[in-house]
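All protein chains but one are shown in place.
Just so it is clear, A, B and C label the chains in written order, and each chain counts residues from 1 on its own.
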Amino acid sequence: MIDLIVIPLLQIVFVLTGVLIAVMYLVLLERKIQAWVQVRLGPMRVGPHGILQPIADVLKLFIKEDITPVKADRWVFTAAPIVVLVPALIAFAVIPFGSSVSLFGKKISLAIADINVGLLYIVAVASLGVYGIILGGWSSNSKYPLLASLRASAQLVSYEVAVTLTFVSVILTAGTLSMVGIVNAQFNNGVWFLFVQPLAFAIYFIGGLAETNRAPFDLPEAEQELVGGFHTEYSGMRFALFFLAEYTNMIIVSSVATTLFLGGWLPPFPNVRALAFLYYVPSWMWFTLKTLLLLYLFLWIRATLPRYRYDQLMRIGWKVLIPLAIANIVVTGAGKVLLGS
Amino acid sequence: MITQTHYLVLSTALFFIGVVGVMTRRNVIVILLSIELMLNAVNINLIAFSYYLKSEIGQVFAIFVICVAAAEAAVGLGIILAFYRNKETVNIDEMNLMRW
Amino acid sequence: MFNTDELVINMGPQHPATHGVLRVVLKLDGEKVVDADVVIGYLHRGIEKLSEHRDWTQIVMLTDRMDYCASAAANLGYCETVEKLLSLEVPRRARYIRTVLAELQRIASHLVWVGSHAMDIGAVTVFLFALRERELVLDLFEEFCGARLTYNSMRIGGVPQDIPPGWDKRVLKFCDIMDEKLAEYETLLTRNRIWLGRTRGIGVISGPEAVAIGLSGPPLRASGVRRDVRKDEPYAAYDEFEFDIPLGSRGDTYDRYLVRLEEFRQSTRIIRQAIEGLPAGPVLGKAPRLIRPPAGETYHANESPKGEIGFFIVSDGKSTSPYRFRVRPPSFCNLQALPRLIRGHLVADVIAVIGTIDIVLGEVDR
Partner (left out) sequence: MEGQLAFYVLSACILGFAVLVITARSTVHGILFLVLDFLFVAGLYVLLQAQFVAVIQVLVYAGGIVILYLFVVMLVNLKRPPEAHKDRHRRGRLGVALSLVVLAEFVMIALFGYVGPGVGAEGGGLSVRNVERVGWMLYTDYLVPFELASVLLLVAMIGAIVLARREL
């Protein structure tokens, strides 16, 4: 009973609160990093160096008026932000944050669920997030959001193809679809898959930028062009849910990249005996560290690059990333056969 | 105890709902949706058989069915768009010309 | 939007990327712009009519309010026009100071342009970098005349006061800083693939067409037409300095970017020459206390950061205010190229094109 219900429930609560707090502070981190890049200070007023800023933001969004446009489709308008956020959150179910920890004499795995189609599960769940964007834009009954949501959904669907194709080459290398299995395969392999599949990592990261609507692919919410994108008509907490979902997705993309390419919870060079002392650092720390590194990359890129145009974005997705990903699969498969492993 | 029969009844019911949808609605898009429902009924059957016959063949066929559904949706929606562009309607009653 | 009828989208007047209260009615075919209607007048304050009821000296302050990103250029244009009416000799030191102010103003205005243009295309960091440098220019202006935006920095016959002590040194120092920071913008933009992709081949206009449509300033020069009032009809002290006129060849958004970036360098070059050769002497000419120019009319243009700003003033010789006051605002004339420039491009390019012609709505609507 305890093993079946209580512990998973605790895990879920723990992960959800952890993720939500992480998202809040990711927003602060983004503002701070952007500010530092742009020679500013960023939020400084709420708490020392603005560390309480996220709480103030959330409070503000909570007490803001919640407006539903008169001509909006009421039900869909309400459902859309939820539909965006829920897939983003439930994707965390299969991500292994660490190997395992002992708590009160019980060994608790740091992955809520280790299912045999873990990677596919993430892809499937992520593909549902598009709905919220389309519906949010459509139900607002306004031109700019509609345009933006059409763009966004086309963008997500096209980059999903490239991203999923990179997964195939990783699966080929690892020989399993389970997230834990993939990390273990990297342990057995002795190197992170980043070094085995550098191209796949690059494609995955670019695709991830596009799938989370981050710069330089942040067209769906390009405020200079579309006044805020598909969530223009949203306000208050519903807007906050969209916001939350975007940052949750960033964390998802980074954690999946960490698991697939950066060895998950493993320390660097997991098999080198001389570096065994690295295991003294808890496994979840390594995971967090790597994820943060990738998140930093996200923010850095946002502060540096201009934005692509819609047709250029589509061209990159279909004419560059997808062919490269397919070629990568072919090469991986050929290598697998030739090396006989 | 859930037996094969339960699944067969479920899929029959789902198929029936799909048939009713095709027969009664005039919106072509809803008719296509009903066809998707029917295809899903078939898939439930296949998967249930695969489960009770202890063989994955049913699942393989379910994947083929999904393929067909994808193809059907693509072509069907293409036809709807082409039709809509000419007649500005998606009412099936007005789809009474072989060519224009 | 999928079917044959076009989608009409109203961009502005409340839109973050129209640089003020510009309204553009776009006819779209999918994402492609079929036609664009520019609707202006949301910021009309009647400056021209207002000027006909003011003293000649009071109008200087009104010219501040036209192009609020480049007030000094309008001040200069107006004062020189009146001086031309009065046939008034401006002391050489005043002319030098005016040149320095005009060129500082050009840098400040171009900084606003490069920042907002880059931000429209998504490079937010450039915007903040540019504003950081603009702050230095504003500090210099504040030191000179006490204002940071609407300077009212010139008088008919010269400048209101001599430069504060040490100001010239600080201007030179700013020139060094500016040259250095320019490299930062260049690393962020000039060879950036995305920037190239967004600006190359966008909003192309050929030289003859640009002339026909009445473009002036950097957009005209980017199309390869050598026309710069500073060289062609020198005013202030421009005939005494050496500087080049950067020219473009393709006439697209990227060329306009390059031309303006080069103008930064030329401006610091002019400022350096002017500060180093700053002659001694008075800074205000012998203008009468009550200005009442003889009857007549005159047109005088100078090169504002946006283009050719011209003043056409008629004096009846009796009253203490102009009989007719009319401005040729560069933003207004350049803006009429907008529909021509964006036709056939995508919605996202509208933003880039609005940015590239560098308009200030205060000047368009007056």
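Basically, a contact is a pair of C-beta atoms (placed from the backbone, for glycine too) under 8 Å apart; a residue touches a chain by one contact, two chains touch by 3 or more.
The shown structure was predicted, so the numbers you read here are calculated from the model rather than taken from an experiment.
Enquirer: Based on the whole complex, identify which of A:L29, A:A72, A:V125 or A:L324 touches the chain you can't see.
Expert: From the options A:L29, A:A72, A:V125 or A:L324, the contact with the absent chain belongs to A:V125.
Enquirer: Given the contact definition stated above, which residue among A:W36, A:F62 or A:W75 touches the chain not shown here?
Expert: Once the missing chain is taken into account, the touching residue is A:W75.
Enquirer: Just checking the interface: what residues of chain B touch the absent partner chain?
Expert: Residue positions of chain B that touch the missing chain: 1-4, 6, 8, 10, 12-30, 32-34, 36-37, 40, 43-44, 47-54, 56-57, 59-60, 62-64, 66-75, 77-82, 84-85, 88-93.
Enquirer: List the chain A residues touching the unshown chain?
Expert: 73, 75-76, 79, 115-117, 120-121, 123-125, 127-128, 130-131, 134-135, 138, 146, 150, 153, 157, 160, 177
In this text, only the chains that are shown with their structure count from here on.
Enquirer: Can you identify the chain nearest the overall CA centroid, using each chain's own CA centroid?
Expert: Minimum centroid-to-centroid distance belongs to A.
Enquirer: Taking each chain's centre as its mean C-alpha position, how far apart are chain A and chain C in Å?
Expert: Here the centre of chain C sits 45 Å away from the centre of chain A.
Enquirer: Using CA atom averages as chain centres, what separation in Å is found between chain A and chain B?
Expert: The answer is 34 Å.
Enquirer: Taking each chain's centre as its mean C-alpha position, how far apart are chain B and chain C in Å?
Expert: Distance between chain centres, rounded to whole Å: 64 Å.
Enquirer: Would you give the residues of chain A that are in contact with at least 2 other chains, written as numbers and ranges?
Expert: none
Enquirer: Given the complex with chain A, which residues does chain C contribute to the contact?
Expert: Going through chain C, the ones touching chain A are 1, 7, 9, 15-17, 31, 118-125, 128-129, 132, 188-189, 192, 194-195, 197-198, 346-351.
Enquirer: Can you tell me which positions in chain A touch chain C when the two form their complex?
Expert: Residues in contact with chain C: 34, 37-40, 143-144, 147, 215-216, 218-219, 222-225, 227, 303-312.
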